[in-house]
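Would you mind keeping the following structure in view while I ask a few things?
In this view, the complex is presented without one of its protein chains, the others remaining in place.
Letters are used for the chains, namely A and B, taken in the order the chains are written, and counting of residues starts over at 1 for each.
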Amino acid sequence: MTQLPNSTDRKMGLVIDLDTCVGCHACVISCKGWNTENYGAPLSDQDAYGGNPSGTFLNRVHSYEVQPADGHAQLIHFPKSCLHCEDAPCVTVCPTGASYKRVEDGIVLVNESDCIGCGLCAWSCPYGARELDVTEGVMKKCTLCVDRIYNENLPEVDRIPSCVRTCPAGARHFGDLGDPDSDVSKLVAERGGMDLMPEMGTKPVNKYLPPRPKDTIEEQIDILAPLLAPVAEEPKGFLGWLDKTLEKL
Amino acid sequence: MHPAPSVIIFTTLSGLGFGLLFFLGLGFPAVSGWIAFVFFAIAYGMAVGGLMASTFHLGHPERALKAFTQWKTSWLSREGWCAVLALIVMGLYAIGAVFLGQVWSLLGWIGALFSLATVFTTSMIYTQLKTIPRWNMNLTPVMFLSFSLAGGALLAGQTSAALPLLLIAALVQMLYWRKGDQALASSGTDLGTATGLGARGTVRAFEPPHTGTNYLLREFVHVVGRKHAEKLRVISFVLAFVLPVLLLVLPFNHFFALLAVASHLAGVATSRWLFFAQAEHVVGLYYGKR
Partner (left out) sequence: MSFRYNRQDPPMTHQQPILDTSPKISDEVRKTTCYMCACRCGINVHMKDGKVAYIEGNRDHPVNKGVLCAKGSAGIMQVNAPSRLRKPLKRVGPRGSGEFREIEWDEALSTAVGWLNELHETAPQKLAFFTGRDQSQSFTSFWAQNFGTPNYAAHGGFCSVNMAAGGIYTMGGAFWEFGQPDWDHTKLFMLFGVAEDHDSNPIKMGIGKIKARGARVIGVNPIRSGYNAVADDWVGITPGTDGLFILSLIHVLMKAGKIDLDYLSRYTNAPVLVNAAEGPEKGLFLRDADGKPLVIDRVTGELTAFDKPGVRPDMSATYEKDGVTHRPVFHLMAEKYLSDEHTPEAVAERCGIPAKRIRAIAAEIARVAFDEAIELDQEWTDFRGEKHSKMVGRPVSFHSMRGISAHANGFQTCRALHVLQILLGTVEVPGGFRFKPPYPKPVEAHPTPHGDRRPGRPLNGPHLGFPRGPEDLLLDEEGNPQRIDKAFTWENPMSAHGLMHMVISNAAAGDPYKIDTLFMYMANMSWNSSMNTKGVMEMLTAKTEDGKYVIPHIIYSDAYSSEMVAYADLILPDTTYLERHDCISLLDRPICEADAAADAIRWPVIEPDRDVRGFQSVLVELANRMSLPGFTNEDGTAKWKDYADYIVNHERRPGIGPLAGFRGPDGDKEGRGEVNPDQLNRYIENGGFYVAHIPEGADYYKPWNTAYQDWAVGMGIYDSPQPYLFQLYSEPMRRFQLAAEGHGDRQPPEHLRQRIKDTMDPLPIWYETDQQGNEGFTVNALTQRPMAMYHSWGTQNAWLRQLHGRNPLYVPTKLMREHNLKDGDWAKVSSPHGEITVPVMEMSALNDNTVWTWNAIGKRKGTWALQDDAPEATKGFLLNHLIHELMPPKDDGMRWANSDPITGQAAWFDLKVKIEKADAPADAQSQPNFDPIKSPVGTGPENLAWKVGK
């Protein structure tokens, strides 16, 4: 309920690879489709075919340009959904207990039948992870597909969030970040996974893998240059080289 | 933040209403009978009216009672409890004063305490939010309380208390604005920390996730022009403090007193509009907005 559990058995969450996300929005729409049909109220859309369409989405892909001191600007696609924080302020501010963090896996959920739609949880979330559904008047958020990941009606391989299952580039990983030996934890350790707004003290479970260094090829020219030593300066010399080399084949 | 009329009405009216109840609970003015009835009616009208207004923005107001369950952690829940306790205690106190000619001072003091506590808990709903640096300051509850006390004194006709309280509130207001304007910048949160990309270079929001708007932008991103805001601050300050103080130092006159109250109310409402409209939620950073 509104109080956070002292600890959770597992810390299920997502690891999002900013080095690989191509910004295709597949996760956004897969999430919309699954969560419209499943957990709680459908994610509604207002003015769906009109001048100002606006719907509820639990996952959105931003994009940012980063201009390094030297070199080309970079474009980084940035998917964002609930980070299922360990110290989730959205849970403690909730006056009704509708928002809660599950003991068994740390998933932050909204019990829609208890939600009065006051919006305070969304106010308390630094990440914009919660959206009040206009039609239903309740707060919607990423459920980490709690109705998939344990679902015995799904084959085991499909018991992952729909955004992870659909991601064509494999930029989204799902697992227990509380277990240092899990694949996701190892990935975070290897690639320097980071928190968003660590200064907020929310201790997000979801981690982001930073983009690898970019545009380094020219810096390697000194190492690479010998590879390009000409076999001959003139075409004639080249044909001589050709003959010699063919002889060796 | 979106300056929703419901929250502006709520914080303005209930602040003043509970401020008035505070003074009534302490016995200022010591009134009874019909006069007491009028004072309590005004106080309850404002406090309850404000609370009612606050439910207008709820998605499910019919479930509002559930909001009393989480007092252990939720300031909103605590506010509900304090408000209800204040209103009940002060209601009993009022019955004594209006109908029985009795002054149950202990009850009054307890009621006054809960009245102030209500204002404090209201302020804490905003103060607790790290996501909104302009609110996440010690000055926020000080401002709410000082406004409530000054307004309460004014409404209670306690000129001698109202004058210094108005001056204190005015000072708090100025400090709040000054500090608030630097709050986001000094919070350490920017697009760099929001994305974790800050160390790589200058981060700039490029395409938004959706070309249209959404709940987050409607709720959290409200841009007030700087010039516009400065003008409103002057108006708010003059109405809330300067004019009432001037009117109070003039020889007493019922019309002036009424004018002072009306001016203060309008000024506080304007200040509250700015309180919301100028508050930058860090979510705006993700959208390249503030």
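Throughout what follows, a residue touches a chain if its C-beta (ideal position, glycine included) is under 8 Å from a C-beta of that chain, and two chains touch if they have at least 3 such contacts.
On a predicted model such as this, the values are computed, not experimentally measured, just so you know.
Across the entire complex, the residue among A:Lys11, A:Arg165 or A:Lys207 in touch with the chain not shown is A:Arg165. Seen across the whole complex, the unshown chain contacts chain B at 66, 72, 204, 206-207, 209-212. Take chain A: the residues that touch the chain left off the picture are 1, 3-6, 19-26, 28-30, 32-34, 36-38, 41-42, 44-55, 57, 63, 65, 67, 72-77, 97, 100, 102-103, 109, 111, 113-114, 135-136, 146-147, 149-154, 157-158, 162, 165-171, 211-212, 214-218, 220-221, 224-225, 227-232, 235, 238-239, 241-243, 245-246, 249.
Note that only the chains that are shown with their structure count from here on.
Interface of chain B with chain A (complex): residues 1, 57-61, 63-64, 66-70, 72-77, 80, 125, 128-132, 187-189, 191, 193-197, 200-210, 212-216, 218-220, 281-283, 286-287. Residues 1-3, 18, 28, 52-57, 60-69, 74-76, 78, 80, 89, 92-98, 114-120, 122-128, 131-134, 136-139, 194-201, 208, 210-211 of chain A are the ones touching chain B in the complex.
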